[in-house]
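Please read through the structure below; I'll follow up with questions.
Here the complex is missing a single protein chain, while all its other protein chains stay put.
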Amino acid sequence: MTKSSKKNWRQKLWSQKYLQLMVWPGIIWMFIFNYIPMTGIVIAFKDYKITRSIWEADWVGFEHFIEFFTDPKFTNIMTNTLGISLLKLIIGFPLPIIFAILLNEVKNATYKKSIQTISYLPHFISWVVLGGLLITWLSETGMINEVLVNFGILDKPIAFLADPNYFWGVALISDTWKELGWSAIIYLAAISGIDQQMYEAAAIDGATKMQKIWHITVPAIKGTIAVMFILAVANMLNSNFDQIFLLGNVLNADASQVIDTYVYEMGVGAGRYSYATAIGLFKSVIAMILLLIANFTTKKLQGRSLF
Amino acid sequence: MRMFKRGNRTNGEMCFDWVNNILMFCICFITLYPIWYILVNSFNEGADAMLGGIFWWPREFTTENYAAVFANKGLMTSFGITVLRTLIGTVTNVFFTAMVAYPLSKEHLMGRKFYIIMGTITMFFSGGLIPSFLLYKNLDILNKFIVYILPSLFNFFNLIIFVNFFREIPKALEESASIDGANDIVIFLKVILPLSKPVLATIALFTGVYHWNDYFAGVIFIQDASLEPIQTFLYRIVAESGSNQMVAAATNVVKSTTSLSIKLATMVITTFPIVCVYPFLQKYFVKGMLIGAVKE
Partner (left out) sequence: MKKRLFLIGLLSSMALLGGCSSDEEAKTELPPPTHTVSADVPGWTVNNSPTELDWYIHFSWFTTPWGEDMVSQKITEETGVDINFIVPAGNEAEKLNTMIAGDTLPDILTLGWWEGQIPEIIDAGMVYALDELAEMYDPYFFEVADDAREGWYTHTDGHLYQYPNSSYSPADYEKYDNISANPTFLVRKDMYEALGSPDMSTPEGFLDALTRAKEMFPEVNGQPLIPFGTHEFTSAGNMSLDLFLQNFLAIPFEKDGKLYDRTTDPDYIEWLKTINQAWRDGLIANDVFIDARSQMEEKQAQGRYFAMLYQRTDFAAQQQILYANDPDTVYVAIDGPKNSAGDDHTLPGVGIQGWTVTLISKNCEDPERAIQLLTYFMSEHGQKRIKLGIEGETYDNIDGKYVTKPEVTELKMSDRVGYDRKYGADDTFWMMQDLPMQLQWTEPTQPPLAQMEEWGYPYTIFASQYDGLTPPIGSDEETIALKISTLWGETLPELIRAETEAEFDQIFADFVAEREELGFAQLVEFQQSKVDSNKAKLGIE
């Protein structure tokens, strides 16, 4: 390194001293509250017991990982986890975007505000309560079957939760119903940043509604969509534990066992922290890889990336 | 020809508006009905509600379920704790995260790549509950109010949203401010923050709802009942205690079962205040603040 470049480096750093001053508290915070506890991940390779310290536990190498991968249920669990997540990604992901765009087209301001408020209400119903209600509503004699039969959509009632074939659908629809309005908030915020004059100008040019949506609204929220998409992809190995756990039962177990419920069953309650941590670590690594792939792909396709 | 085209367009738009309005109405109904069901059942006498069949209106109207929940001593203290942590937690988190995010939205920031990688890792890797518990114990923040605030002061997911928003802000604004002699901190406070109301409102909503709904910290990190947030308090009422083979096998103890109606009333009580906040934030989502400001 030459003297002048070193000097440049220092000069550059000095010129952005205020920026650095703003970043560093965050870095220190992350070091303390994320990175120090993160060293606890080592128990994935140990046999940790709660009555002894993390550092005293015996090393067991990859034993916990091997146990997980060789479990006869592994394939089934992975299929369900990825299957439900893919459904949510393909169908559940675009719906809030469409909803946000359509909501933006509603003319009457009061109506618009009301819909927005109402649509986000279900987010606040806790799954603990909703799970119980859904079991009743989805039963053969429940409200949902009654409505579907009366409207002629179904010939005879279906026990939705008794058949593994319906489980993914039930998981998708109930989740979408609950989170549609909530997930739309971030897109609504992005749409609200669009200059109204652009629409007016387009109207003068004779653009149709669809053209306006396609050429003004969508490009304006593309960045937000990309970010949310990348994060959703990275999250594919995570399931909505409460939802799956409460709606799952012995009859639909073939379709409702996911990684998260498996970890719970195989003994988080029994205190097998090492095993749970190992599976968690596996999920983290996959999530990280998915994130990098998604980020790379969107960058190539859209010229947009996470950061 | 021209007239025809214009007429057609208007028809098309009207048609679109109608379909859209009806669609929105359907979504509203589907969303609202289950909530109505919950409300109605929460206002119905508990034992009677167990018999089912209440869809549109309470059969035996009562406010006793609500009275039963409010009869819990300490509920108001818990409520105060929740309000306090939501307010303090949200303000500190939003401000702190935005502050860290602003420099990271600058491509020329030295070490940016390192900071980003460091942050991204935190989104995926975590040591789990016990290491965090030990950390808090050694930092001596267990069983103190600050345990609600400090560990959730910063959130990298929110940071990403901030960064993406800040990047869209026209550079011209900052440049003109820095020519006027303002340093980066002043620019952030005086120029960037006022322009970022939609994103601040969004993140405040996310963080506020997180603080409002979080019961877990109150379960694990708090021993003192007077520091419990309302959600912890009420989670006990709502959560099903698991199948207790041993409990019943052993004794005369009648495990008081909470009726569904009381559970629903509990849920309404915990949800109502936070739901009311939304319309106040909503105004920031309505029109384009950002571009308006640029024009002025």
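Order of writing sets the chain letters: A and B. Residues in each chain are counted from 1.
The rule is simple: a residue touches a chain if its C-beta (ideal position, glycine included) is under 8 Å from a C-beta of that chain, and two chains touch if they have at least 3 such contacts.
Just so it is clear, the model here is predicted, and its values are computed rather than measured.
When the whole complex is considered, the residue among A:109, A:250 or A:301 that touches the unshown chain is A:250.
Among A:118, A:162 or A:232, only A:162 touches the chain left out of the display.
Which of A:94, A:206, A:219 or A:271 touches the hidden chain is settled by the complete complex: it is A:271.
The chain that is not drawn here is touched, among residues A:139, A:208, A:238 or A:297, by A:139. For chain A, the residues in touch with the chain missing from this view are 31, 35-37, 39-40, 47, 49-56, 131-132, 135-136, 139-141, 159, 161-162, 246, 249-251, 253, 265-271, 273. Residues of chain B that touch the chain left out of the display are 47, 50-53, 68, 73-74, 129-131, 133-135, 137-139, 142, 215-216, 218-220, 223-225, 232-233, 235-237, 239-241, 243-257, 260.
Note that only the chains that are shown with their structure count from here on.
Chain B has its Cα centroid 15 Å from the Cα centroid of chain A. By the touch rule above, chain A contacts chain B in their complex via residues 12-13, 16, 18-23, 25-27, 29-30, 32-41, 50, 54, 99, 102-103, 105-107, 109, 111, 113-126, 128-129, 132-133, 136, 143, 177, 180-181, 185-186, 188-190, 192-197, 206, 208-209, 223-224, 227, 231, 234, 273, 276-277, 280-281, 284, 287-288, 291, 306-307. Across the complex, chain B meets chain A through its residues 5, 9, 12-13, 16-17, 20-21, 23-24, 27-28, 30-32, 34-35, 37-38, 52, 55, 96-97, 99-100, 102-104, 106, 108-111, 115-116, 118-128, 130-132, 134-135, 139, 150-151, 153-154, 156-157, 159-161, 163-164, 168, 183-185, 188, 198-199, 201-202, 205, 209, 213, 235, 238-240, 260, 263-264, 267, 271, 274-275, 278-279, 282, 284-292.
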